[in-house]
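To keep things clear, I will list the structure first and then write my remarks on it.
With one protein chain withheld, the remaining protein chains of the complex are depicted in position.
Should a chain be cited, it is by its letter among A and B, assigned in written order, with residues numbered from 1 in that chain.
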Amino acid sequence: MKPVSILGVAQTKHCARRDDANYMELAFEVIQDLFRKTGWSHDRVDTIISASSDFWDGRTISEIAIQDPAGAPGKSASKVSMDGAFALIYAAARIASGAFKTCLVVAHGKASEGEPRAIANAGFDPLFQRPIGIDDHTALGLQARRFLEKRGMLGSVLAEAAAQSAAAAAKNPNAHRRAAKHVLAADPLHEDEIAPDSDGACALLLGEGGPVELAGFGCATDAHQLGERDLGDPGVLPRASLEAHRMAGVREVDVAEIHDASSAQTLLWREGLGLPERVALNPSGGAMGAQPGFATGLVRVAEVCERLARGEGRTGLAHGMTGFVGQAHCVWILRRRS
Amino acid sequence: MNVAIIGCGQTNHRSRRLDVSAPELIDEAVQLALSDARIGPDGIDAIVVGNMEHFEGIHLSDLWAVEGTGGVGKPQIKVATGGTTGSSLAQAAYYLVASGFYRTVMAVGWERLSDSEGETTTGIVTAFDPIYERPTLAGAVSGLAILACQYQAKFKTRAEDAALVVVQARENAARNPHAHLTKPVTVADVVKSPLLSSPIRYLDMCPTSDGACAVVFTSDPGDRKSAWARGVASRHNHTYLGDVAEGSADFKHTLKLAAAEAYRLAGMSNPRKEIDVVEMYEPCTWAALDWAEALGLCGPGEAAGLWASGATRLDGDIPVNPSGGVLCTNPIGATGLVRVAEAAMQVRGIAGARQVDGVETAMATGFGGSFWNEVMILGAKP
Partner (left out) sequence: MSEPIAVRATPELHFRYAAGRYGSLFLRGLGEGRILASRCARCPRTLVPPRVACTHCFGKMEEIVEVPPRGTLLAFTLVAFPFLDPFTGVQRPIPYCYGMVQFEGTDNTFQYFLSEKDPSKLRVGQRVEAVFNEVRKGELGDLLHFRALE
């Protein structure tokens, strides 16, 4: 692909409830922080791609809320109704097409304004799955059980993985501070083995000549019905990952940030991405450290970008997903420019 | 990279399609598009899908619909921007191909407005600020009534002048097997129809439809009949409705800007002469008048005269909506994509009974959100 690089990234601190900021104010906060860090301003931005969920926001055409803080009036803008990692594909395409030189990418999510479990239920098949009361957490439980059974593992591996993520998140000033208990939530997952519901936003600026370039991406979608997938397998994740590595011409990365909605996914996605032990996985704590809706995957990209820009490795992988227990995966390979 | 449209498929749009589920409805359009493009599902490298979740009450509707789009195992990206969803899909597909990321991308939009049981307005109200604007807004109907009120006050346009837009639209729709409303109406019918939100009456407003549309974009059309994207532009708008017509702006401000950019990209200096047919996203009669002026088809306040002169008819010198337009068919997530599909069919010379003679250049527009607009100009040559 034509080189597209990241000129800068910003994210809010993530937490359980941001009553002090509506969507416009949350987007304003993260975009102004991005401009502060990069020395950029709206007049140098050519186009805007946002990511948000109309159901999470309780608002159809949820991007209307962020038009002014994103500087969209009078410009070309669009919205991807998936995780920000997928929105990044469209943003990069806009630049690679030659039509635009710079693109502001912004994603937001506020779990506190709606009811994440009830909203998740509305995402399952309305005829066959919804009536049984399934939601994202119970689906994660099904996946974790299938994963343990298939690998012949004990539930203790879930606790160990969660503890590692919690330890990493404790060192991340932006992570969602929570007091999750080790009580059963969706068998075999305990409350502290499921990613939190967070409020937060993330923004980044794409263009030419930044310190870190987007080297490749891959994405793939799986079947909708849970029964059509083996939840104990990483599904279409390896396909997305292979495509990203192939496009980037990269065999192995130095650091990886993944969207793990449960500690079972921390293990399963690592396997699906084929990441060897030496690769630092989720040094930020990952999604287990903060899960602000459709901003979660874009935060992964931002985390990897910052690490590479600081010289902590030359290549990195960032993963985002949308849908339940990994129906759609997106994998990015980032590379520090030498 | 140059991008061509090589395949278009759409369902026969109706008020209610109870005989099919959403994935089945989508599949109808997808199969037609693939067959028109003369490619198999393997020829599609990526899919962009769009639908407005709140109308059907289905969160992540794109992921539910994956069996209908043929997206299992493929990259599939959802773009959802309200009324513009369909035109935004076309633009996303365009950029994904123009970037070189994918060779062939299919855009798929759909809506089953009957699933919302007549409460489309309820869904649209939630697009605007929950605290300040929802209590007064009555969906797209009253939002457009505000536009109509200002247009009427400015140009002293009569209800009968606006009514002519839907009279002509219905005449055209009768030639289009995909159109939802095809029964002829008269000016008298329109001005006597029930008041929705003054000055907009029932027959001034678009319907709510069930339907799907799929369009195939590629950088490698081979010898297929192609409509080439020559000007792609979008201009967005403010967060609050109260800011849309602020200062020197009006309700057609972003369409004017988007059209100017699309004309520039297509190298046009006299769009009125250079464009052979327009597929305009006209959600109500009054908006069609205002927006024909934004596109430069006539001067300010002259649109009523443009329609009355017959210039906008199928055999006129600037035909507008030979398909019957949004006034006759409106499955929201597909509506903007239907404009692009119809424009592409005109350029490719396959629009059947609604074909305009000798189309070299066609324009499709999309309207949505807080009065933002998108434009795509298609030509017979790259």
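Note that in this section a contact is a pair of C-beta atoms (placed from the backbone, for glycine too) under 8 Å apart; a residue touches a chain by one contact, two chains touch by 3 or more.
Owing to the predicted nature of the structure, the values given are computational and were not obtained by experimental measurement.
Touching the missing chain, out of B:E67, B:E133, B:D204 or B:D290, is residue B:E133. Of B:G43, B:G57 or B:G316, it is B:G57 that touches the chain left out of the display. Residue B:T121 is the one among B:T121, B:T182 or B:Q355 that touches the chain missing from this view. Contact with the omitted chain, checked across A:G58, A:G155 or A:G274, is made by A:G58. By the touch rule set out above, chain B reaches the unshown chain at residues 18-19, 57, 119, 121-123, 125-126, 130-139, 141-142, 145-147, 149-150, 153, 194-200, 238-243, 245-247.
What chain A contributes to its contact with the hidden chain is residues 18-22, 24-25, 28, 32, 42, 55, 58, 68-71, 73, 110, 112-115, 118-119, 121-122, 126-127, 130.
Everything that follows uses one rule, which is that only the chains that are shown with their structure count from here on.
With centres set at the average Cα position, the gap from chain A to chain B is 32 Å. Contact residues of chain B toward chain A in the complex are 1, 21, 50, 52-55, 57-60, 62-64, 66-67, 71-82, 88, 91-92, 95-96, 98-101, 123-124, 126-130, 232-239, 243, 254, 257, 368-370, 372. By the touch rule above, chain A contacts chain B in their complex via residues 1-2, 24, 48, 53-55, 58-61, 63-68, 72-82, 86, 89-90, 92-99, 119-120, 122-123, 125-127, 218-224, 236, 239, 322-323, 327-328.
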